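A single protein chain has been omitted from the complex, and every remaining protein chain is retained in its original position.
Our next item is chain A:
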């Protein structure tokens, strides 16, 4: 039976495959772009902006830094405790157009040995975990060079 695909967090990303994008919000007054989204008031202290509008973020960026999780993170992270822990990489990516750094998990199979600071990566759809009814979706970062 097919699972339903549900974002692990509402309103942070949209689209499938090549159209997948992180979603932020942009202040119409000062142009600052926020991720995670700010919907009511701009956080720029010099700005009185309100009514921020949803915008897709840049699809690619450059690695600001990276690390990995060699040990199972605690709850509320969900993992199958029946299975041995599989480490995954985490990448902080600087988006040039928005001038923000966004942290995310690396796509499956990408290890720290594949990464360098400054390398170009792209945002791709990913799966955080699955349970009986639902595939919980998220965003992943993947080096553009590994793209098939």
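Heads up, the rule we're going with is that contacts are C-beta pairs under 8 Å (C-beta built on N, C-alpha and C of every residue); 3 or more make two chains touch, one makes a residue touch a chain; residues count from 1.
Simple rule for what comes next: contacts and distances are computed from a predicted model.
Missing from the rendering is one chain, named in UniProt as "Lipid-transfer protein Ltp1 (Thiolase?)" (options: "NADH-quinone oxidoreductase subunit L", "Lipid-transfer protein Ltp1 (Thiolase?)", "Sugar ABC transporter permease" or "N-methylproline demethylase"). Here the missing chain is touched by one residue of A:104, A:125 or A:143, and it is A:104.
Residues 8-10, 27, 30-36, 43-47, 64-71, 73-79, 88, 90, 92, 97-105, 112, 116-118, 128, 138 of chain A touch the missing chain (whole complex, contact as defined above).
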